[in-house]
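One chain of protein is taken out of this complex; the other chains stay put.
We call the chains A, B and C, going by the order they appear; numbering starts again at 1 in every chain.
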Amino acid sequence: MARSRIGIWLIGAKGGVATTAIVGLIALKKGLTDNHGLVSQLPQFADLGLADWKEFVIGGHEIRDTTLYAEANKLVEVSRAIDGRLVEKCKSELKKIDANIKDGTLFNVGKTINGLAHDKLRKKTETPRDAIKRIQRDLRAFVKDNKLTDLVVMNVSSTEPTVDDSTLPQTWDEMNKQLDKPRKCLLPASSLYGIATLELGYTYLNFTPSLGTAPKAICELAEKKKACHMGHDGKTGETLMKSALAPMFAKRNLEVMSWVGHNIFGNMDAQVLDDPDNKKTKATSKDRLLGQIFGYQPETLVTIEKIDSMGDWKTAWDHIHFKGFLGTPMTLQFTWQGCDSLLAAPLVIDLIRFGELAHRHGEVGLLTSFSCFFKSPLGTEENDFGKQFDELEAWADKIREKV
Amino acid sequence: MARSRIGIWLIGAKGGVATTAIVGLIALKKGLTDNHGLVSQLPQFADLGLADWKEFVIGGHEIRDTTLYAEANKLVEVSRAIDGRLVEKCKSELKKIDANIKDGTLFNVGKTINGLAHDKLRKKTETPRDAIKRIQRDLRAFVKDNKLTDLVVMNVSSTEPTVDDSTLPQTWDEMNKQLDKPRKCLLPASSLYGIATLELGYTYLNFTPSLGTAPKAICELAEKKKACHMGHDGKTGETLMKSALAPMFAKRNLEVMSWVGHNIFGNMDAQVLDDPDNKKTKATSKDRLLGQIFGYQPETLVTIEKIDSMGDWKTAWDHIHFKGFLGTPMTLQFTWQGCDSLLAAPLVIDLIRFGELAHRHGEVGLLTSFSCFFKSPLGTEENDFGKQFDELEAWADKIREKV
Amino acid sequence: MARSRIGIWLIGAKGGVATTAIVGLIALKKGLTDNHGLVSQLPQFADLGLADWKEFVIGGHEIRDTTLYAEANKLVEVSRAIDGRLVEKCKSELKKIDANIKDGTLFNVGKTINGLAHDKLRKKTETPRDAIKRIQRDLRAFVKDNKLTDLVVMNVSSTEPTVDDSTLPQTWDEMNKQLDKPRKCLLPASSLYGIATLELGYTYLNFTPSLGTAPKAICELAEKKKACHMGHDGKTGETLMKSALAPMFAKRNLEVMSWVGHNIFGNMDAQVLDDPDNKKTKATSKDRLLGQIFGYQPETLVTIEKIDSMGDWKTAWDHIHFKGFLGTPMTLQFTWQGCDSLLAAPLVIDLIRFGELAHRHGEVGLLTSFSCFFKSPLGTEENDFGKQFDELEAWADKIREKV
Partner (left out) sequence: MARSRIGIWLIGAKGGVATTAIVGLIALKKGLTDNHGLVSQLPQFADLGLADWKEFVIGGHEIRDTTLYAEANKLVEVSRAIDGRLVEKCKSELKKIDANIKDGTLFNVGKTINGLAHDKLRKKTETPRDAIKRIQRDLRAFVKDNKLTDLVVMNVSSTEPTVDDSTLPQTWDEMNKQLDKPRKCLLPASSLYGIATLELGYTYLNFTPSLGTAPKAICELAEKKKACHMGHDGKTGETLMKSALAPMFAKRNLEVMSWVGHNIFGNMDAQVLDDPDNKKTKATSKDRLLGQIFGYQPETLVTIEKIDSMGDWKTAWDHIHFKGFLGTPMTLQFTWQGCDSLLAAPLVIDLIRFGELAHRHGEVGLLTSFSCFFKSPLGTEENDFGKQFDELEAWADKIREKV
């Protein structure tokens, strides 16, 4: 059987997560690394027909002036996160992929992200619709040049400032009209990429807490175009822990009085989140699940702070104060020391594989079987990690029946 | 409707767990405390017809010379675990229950537990069968004097030395014969209590890692007598955490290289576990689930050490070393600071309520729907806490259908 | 020899620290408690002639409408910090001391502290000089009524908003004139208490980070009146740890890249520090010593957050990221779980005893031998806890020579 060719288009293509995912995919193709961290490589997903490493072609958008090789070496030298010898073995492939990476858009990304962009891009003026058209030209060219059978667009760019969802047009028609009016349009870049992708019928995945395709009007567009999308905010570390531990307290009827989580890290994401506008988007996403799992709202506190020395090593300290039998207060503390990009990258690859398969099997609109990957899963209220994983397995069972 | 009267018979009736459960039941009857820590009080178990606090009558066996009030005050003063004002309000009830507590048996409990017993009891010589008969006389009198409709025997006594299961008779007939031969019989006290209970058709629950009714021959007896039993080793703290967290690593394909758990505490349980013979029984029970959940055996280390100053506050530090994407090692650490007796006591009450209800609905033999309560659940290999809880809810659904 | 009678006058006399110090002094007088936490009871200070518990008479200023007994019970019930039976034994003495506690001043304390005061006090309008005169009347009456030989005023009230020291008059004459001009005078209450005390020749100690007697002009007043004073900000927990650990890193030439400290607690102090104006005063005080000890400034982050469920239990998590040999990054984390009021109270008693003794021996002005008690010791740059303690011992040696 002729092998299919599937395009992966990364928004924020030279950021830490994208760089790690790209190095990882190259390493997987070459057999240089193992399955660690890849959910889609678990035995229960073995015979679903998920795309093979060799079927992927990589491109993307980026706003900074750098190279994948330089960014990979930051993860080696600054963060001691990746083994430098592995990066050396991927050097020539990284250079080739650089050629597939085009200028992104800075529309409504806020001043901090804007400050990271290269000069020429910062000076560009486009209407939202212009930006969408330019994005679509890039996507079409990528598909054509590489003879792709399908394309998955994955947003792994920096977190944008919060947008108040309620101020947006509720229908696609209204929203579409605003795209020609830069002053009226409140949508951020992540949504423009989403619209560009869905209009072409491709799949859009949002691994960040940015708005992306969450607005009702964009969901309508996806249905109309029979395109798939999902989001948002990849669940990689502290929030993963919350979604595994909070159900334990609930199921033992132990009342959580307060749950405090302090996060420190020092990569570029940290730099962007150091802007209060952008931080708000993230902290909200990290905090919301507890009330949903418990059915009551404990005191919560979530901080995310930039500490340069930490590099990519995101360290979280959580302090959980709960009431035991006879009202006696007890305490659980944990410290999670994980490499941010290395935790995210395999999930990015998993979501691309699962999303592509869902699309291949005719699914349309918001994909809700993949909530276990997200801090704030769109289209579902389930936040118990065990239950979320049950749903993924149930989805796989259904696919398997079809295969 | 005439209210039923259900007997609770506690083995180790004046130990920390029993004392706390008794204080708790009195406080619940009097409306002095809340539902914290009581699984059976969760909404999903609300309309099953579980026995009410007011239906319970308490008695038990003990080997030491002390009073419930004195033991409760240790938890107030030494451990700062219970509020002293609550104990004062339960004082007269505690005294009454003291009168229902009889001398237990020391058969094969090992030298450390033996050393805790009062002199007269230590000097007593009985065959296993004599001990069983004496226990049964106590149980029958308790049932008769209190006009009980059913009786649940719950073992919350100190952990006994390990018994090699493979050396025991495989059938009830053979085992029964050995009960007259003290030298040949390797069964410890926990099993004698179990046999005594099951022969009378009552329910036997084992909250400790001691042998209890685990042997095949005793399971045969339970079936024969249409009695219920379950075990073993209540899952209260560090192991509960393991059964909630290990599935998270498994479901994220993160290879756990090593899982180290150090436990320190200072109550009487700690004193008994300070004897290597007894400690072995416990450490094995705490360690086994990881291999079952992962499907491979990581390096593990579990210590349980007596530190007198800690009293009832069991503190566990766990260090989990796992491999992320591209083989990068990462770390999770947690510190659990819980009150041992206060974590165990509500589960003891839950198990009694669930066990009684199962018996009332005609279940027989090993009850396997309650694995979420146990470190080493008998009759099932499921150790994922989420899945175990699903089974409890499924059982409740079945009961609800009948009601 | 006739015993002397020494007055202790507490500003914030019914706050957590004062209440604990008062309960403690009563318990010490009655022989109900031990020396735990009392530096002045160490053997090296045994024969200096420090005042005995029995010599102390207690009074103070307060702005809230409450009683010492009620406040002590909060520490028993809400925080589980003090044993309730001890408070019961001190009940009658607590009531007597209530009668010695007068209305304080709210001058420039900021809106959050103002919000805690009782209505009548909030409505009072006084010039700073009026307030000082009123305070002095209270102090004189206390001295006279109780036939006191000396008086020590100790500020343990809530942290005030930050005052920019450079905007204040540099001489006592200028400052004195401003005291009649409420609009011009930027001094907060803590400084008015200080001026009131020093003008009378008594000793003023500042256990808080509030301004107090730090301004140059007030130091001039102290010298003029031959009065003693010291400050500021008692070093009780996380900062104590910093001053013990930072020198270790310095002496091992281990470069600290970043030092992050997160503090959570829930008492009234937390409530006041939840106001950013007040928090700034505290965070600055907690953060400054690292640069002084290291000789370079690492990245630092200090948060202090209100979590109601914690009550008086202040929990700090510190993450220290340092560079070892060959530049390899390493990590130290600590979690400090201490009772805020119980850590502060014995130091308050120690400082009163040491301060009174210094005054008795003729010392004048800023006392600088007691830096080991303070986060931001006035009049010295030494922040290495070991060296600070050496200075205390050296002072004791000098006193001993005189005795």
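Going forward, a residue touches a chain if its C-beta (ideal position, glycine included) is under 8 Å from a C-beta of that chain, and two chains touch if they have at least 3 such contacts.
Just so you know, these numbers come straight off a predicted model, no measurement behind them.
The hidden chain, counted over the whole complex, makes contact with A, B, C. From the options C:6, C:50 or C:82, the residue with contact to the chain not on display is C:82.
Contact with the chain that does not appear here is found for just one residue of C:11, C:143, C:245 or C:289, C:245.
The chain not shown here is touched by just one of C:77, C:98, C:126 or C:255, and that residue is C:255.
Mapped onto chain B, contacts with the missing chain fall at residues 80, 257-258, 260, 262, 264, 299, 301, 303, 305, 307-310, 315, 317, 319, 321, 329, 331, 333, 335, 337. Panel shows chain C; residues 20, 23-24, 27, 33-39, 41-42, 81-83, 86, 240-241, 244-245, 247-248, 251-255, 323-328, 330-339, 342-343, 345-346, 372, 384-387, 389 of it touch the chain omitted from the view. Touching residues on chain A toward the chain that is not drawn are 80, 84-85, 335.
Just so it is clear, only the chains that are shown with their structure count from here on.
In the contact between chain A and chain C, the residue numbers used by both copies make up over half of all numbers at that interface. Spacing of chain A relative to chain C, judged by their CA centroids, is 49 angstrom.
Put simply, the C-alpha centre of chain A and that of chain B have 45 angstrom between them.
In chain B, 335 are the positions where the chain touches two or more neighbouring chains simultaneously.
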